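Here you go, one structure.
A single protein chain has been omitted from the complex, and every remaining protein chain is retained in its original position.
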Amino acid sequence: MSFMEFVIAAVGIASAIGVVGFRNPLSSAFSLIVHLLAVAGLYALLGAHFLAVSQVVVYAGAIMVLVLFVLMLLNLKSESGRRIGIIRSAITVGIGLVIFLAVSGPMLAQFDNLPQATLDHNIKASEGGVKAIGELLYSKYMVQFELSSLVLLVGVVGAVMLAKRKNVQLTPREGGLGGAK
Amino acid sequence: MDPISSYLGISCLLFTIGGIGLCLRRNAIVLFMCVEMMLNAVNLAFVAFSKIHGNLDGQVAVFFVMVIAAAESAIGLAIILSVFRSVASIETTDAAELKW
Partner (left out) sequence: MEDTRVALVVLIPLLGSIVSYALGRAAPKVAGALATAAVATAFYFVVSLWQALEGGQSFTFTLSSWLSFADVRLPLELYFDKLSAVMCLVVTGVGSLIHLYSIGYMAEDESRPRFFSYLNLFIASMLILVLGKSLPVIFIGWEGVGLCSYLLIGFWYTNPDFASAGRKAFVMNRIGDLGFLVAMAILYHSCGSLDITVLNRPEVLARVPSEMGLIAGIALFLAATGKSAQLPLFTWLPDAMAGPTPVSALIHAATMVTAGIYLMARMFGVIELDPLVPAIILWTAFATSAIAALIAISQNDIKKVLAYSTVSQLGFMFLAVGVGAYSVALFHVVTHAFFKACLFMSAGSVIHGCHHEQDMRRMGGLARSMPLTCLSYGAATLAIAGIAPFAGYFSKHAILESLAHAHNPYLHGYSELIGLGATAIAICTAFYMTRSFILTFLGSYRGEGHPHEAPMVMTAPVLVLAALSVVGGVVLHHGFFTYLQGPLPPVAEHSGGGIVGYVLGSLPGLLGIAAAYALFVIAPAVKDQIRNALWVGEKLSSRKFYLDEVLGLLVIAPIRGLSGVVSRVLDQSVSIGTGNAIGGISRAVGELTCRVTTGQVSTYVLWMFASAALLLYCFLPVR
């Protein structure tokens, strides 16, 4: 594994731990942005250029901005002092370990037999480029493509309906925009 | 371990970290972010497999996952806002009335 890959992977993993570990949700959000960018880098290293770019644009650019908006809207303080018990943490980490082993186990068991793939650091336009993916999308995955647009429409409408402000009084807290109707 | 397996290993690791975060954190938005992380881990695996098999079907799958994740994030955050309006908190421990 080349140095570049190693660094990007390390950043990805570290920021992932940061998402989970930070107390302040804002710090978690920024950590996630870093994680997403790192993963985008990994995509690029794997030759999925279009995906790398759309990861940055959609995920890091749009979704995380939305998350930050909501965090700002809610104007929260840090998480209250109630800590999670040691037992629960231990159980959780234990289960996590089991899941990790379960998922990676089959792979580790046969790591000699996995098909070899060459990693190409040269960015080739044909491979994973917009044209190649577009050809696939519009021929083989046509129906799914159209349906996904429907899903997005539903998502938009749903989000608007849910987030619409109804006539409720907020409880006296500095949450939101105060008691405005 | 050959290079491509290490990508899969990273994917597993990220998935597990996301899962652990899901169990441990109480803040709803952080929970959401952990879910996004798990999705990303899966996307990474898809891309790795696409590289192994030499065709682009895996990448198309990632494309669709991103689409769905976008829609889901919009609605999820809207729900969190609605809950916040009635409970005045986004800690999951404060919205725990459906119990014995």
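Which chain is which? They are A and B, in the order written, and residues in each are numbered from 1.
In this text, a contact is a pair of C-beta atoms (placed from the backbone, for glycine too) under 8 Å apart; a residue touches a chain by one contact, two chains touch by 3 or more.
Note that the structure is predicted; figures quoted are calculated from it, not measured.
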{"item": "Candidate in contact with the missing chain, chosen from A:V57, A:M72 or A:V98", "value": "A:V98"}
{"item": "Residues in chain B touching the chain absent from view", "value": "19, 22-26, 31, 92-93, 95-100"}
{"item": "For chain A, the residues touching the chain missing from this view", "value": "84, 88, 91-92, 95-96, 98-99, 101-103, 105-106, 108-109"}
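As a working rule, only the chains that are shown with their structure count from here on.
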{"item": "Euclidean distance of C-alpha centroids - chain A vs chain B, Å", "value": "6"}
{"item": "List of chain A residues in touch with chain B within their complex", "value": "1, 5, 9, 12-13, 16-17, 19-20, 25, 28-29, 32, 35-36, 39, 42-43, 46-48, 50-51, 54-55, 58-59, 62-63, 66-67, 70-71, 73-74, 76, 79-80, 82, 84, 88-89, 92-93, 95-97, 99-100, 103-104, 107, 111, 114-117, 119, 128, 132-133, 136-137, 140-141, 144, 148, 151-152, 154-156, 158-160, 162-163, 165-166, 168, 170-171, 173, 175-176"}
{"item": "Residues of chain B touching chain A in the complex", "value": "1-10, 12-21, 23-27, 29-30, 32-34, 36-37, 40, 43-44, 47-48, 50-52, 54, 56-57, 59-60, 62-64, 66-75, 77-82, 84-86, 88, 90-91, 93"}
